[in-house]
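All protein chains but one are shown in place.
Letters A and B mark the chains in the order given here, with residues in each chain numbered from 1 onward.
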Amino acid sequence: MSKNIMILDDSPTIRAMMNKTLKDAGYDVIEAVDGRDGLDKLSGSNARMIVTDLNMPEMNGNEFIRSVRVIPEYEFIPILVLTTESDDSIKAVSKAAGATGWITKPFNPEKLLSVVRKLVD
Amino acid sequence: MTEETTVESWQYLSFNLDQEIYALNIIQVKEVLDFTEITKVPKMPDFMRGVINLRGKVVPVVDLRLKFGMPETEKTVDTCIIIIEITLDGESTSLGALADSVREVLTLQPDLIEPPPKIGMRLKTEFIKGMGKKDDEFIIILDVDSVFSDEELVSVQDAEGEMDIVNSEDQPEHIEAV
Partner (left out) sequence: MQDQEYKDMFKIEALELLSDLEAKLLEMKEGYDDIEQINSTFRILHTIKGTGSMFGFNDISDFAHNLETAFDFVRNKKVNITNDLINLTLTASDHMKTMLDAGDENKADNDFISEEILTALNELVPLIEDSPEKHDTKTAGILKSVSEDASSSDMTYRIRFRPSVDIFTTGTNPLLLLKELRGFGECDIIAHIDRIPLLNEYDHKACYTDWDIILTTKKSLDEVRDIFIFVEDSSEVDIDIIDDGTILDKEPKRDKLGEILLDRGDITAENLVPILQKQDEKQKKIGELLVEQDVVSKSKISSALSEQKHIQKVRKKKSGSVLASSVRVPAEKLDKLVNLVGEMVTVQERLSQLAVYEDIPELTSIAENIENLTDGLRDNTMSIRMVQFGITFTGFKRLVHDLSKDLEKNIVLITDGVETELDKTVIEKLNEPLVHILRNSIDHGIESKETRESAGKSSQGTILLSAEHSGAYVLISVSDDGAGLDPDVIYKKAIEKEIIAPGTEMTPKEILQLIFSPGFSTAKKVTDVSGRGVGMDVVKKSVEALRGSVEIDSDKGKGTTVTLKLPLTLAIIEGFLVEMEGDKFILPLSSVEECVELSQENVDRAQGWDFLNVRGELVPYIRLRKSFDIQSDPPEMEHVVITGVDGQRIGVVVDRVIGSHQTVIKPLGRAMKHSEDVSGATILGDGTVALILNLDKLVKAA
């Protein structure tokens, strides 16, 4: 099984941090800067999981999730949302869009990994 | 009814009490002992003669004569104690019954046993399971469980057969289990 995880964030610093964290843990990482970029890179990526920011230019996180869920290949892919708001209504919107879980910023590498491991084998 | 009789067996142990012949179903008889010293328990009804040591167990002894309103059993060489097993409060327990003498083990076909007459009996009819007959002698077959029911054990019957009965409503129900 592939170990590919796609990460989407418009902040290069966050992408860098997540990329390193996941790579160190043995995953392969596909980076995307926003939803549009993510959708482009998703086809054929063989991704097992997606971690996405919500507020991004060129298609935000929720739109991206909705688009992913209609691709048969990724119907059941775990999608983790990065959020700064721990507000339940925001989580609910993402959830309705098809997100699997969330992780609230700020988070550290250990937190990221433990949630990722919760969602993929 | 038929089922019960097959379980009960048709064999009876007969014994004498004040010139009358009584019998107990052999199933309920455990053994017959020679008369032994009885330790009296204070403040029990007279028919509760006391307790004996039955191979390390303490077993109460009842004088059936007194229970049935006859004169007290006189000790003779024939006097014996019939150890019977009865059910009290749902548990089986041993009890000794004094008899003037033990006669024999006999077989009584169920069709030869008649229901007790309603009147003219010395003891309460519920004590009697039926009347058997052998060699022209009547044999009174006792219903031990009712003779030694919980309320009977504390009650004393006088000569007329009237009961000095203790309020039977006092029987405790069992406490509900948790």
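As a convention for this text, contacts are C-beta pairs under 8 Å (C-beta built on N, C-alpha and C of every residue); 3 or more make two chains touch, one makes a residue touch a chain.
Only a predicted model underlies this, so the values are computations on that prediction, with no experimental measurement involved.
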Only one of B:13, B:29 or B:48 touches the unshown chain, namely B:48
Out of A:45, A:67 or A:100, which is the one that touches the chain we can't see? A:100
Hidden partner chain, residues of chain B it touches: 37, 39-44, 48, 50-53, 56-60, 62, 88-89, 91, 93-95, 148, 153-154, 167, 169-170, 172-178
In the complete complex, which positions of chain A touch the hidden chain? 10-14, 16-17, 53, 55-57, 69, 75-79, 82, 84, 86-87, 92, 95, 98-107, 110-111, 114-115, 118-121
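As a convention for this text, only the chains that are shown with their structure count from here on.
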Distance between the centres, which are taken as Cα means, of chain B and chain A, whole angstrom: 89
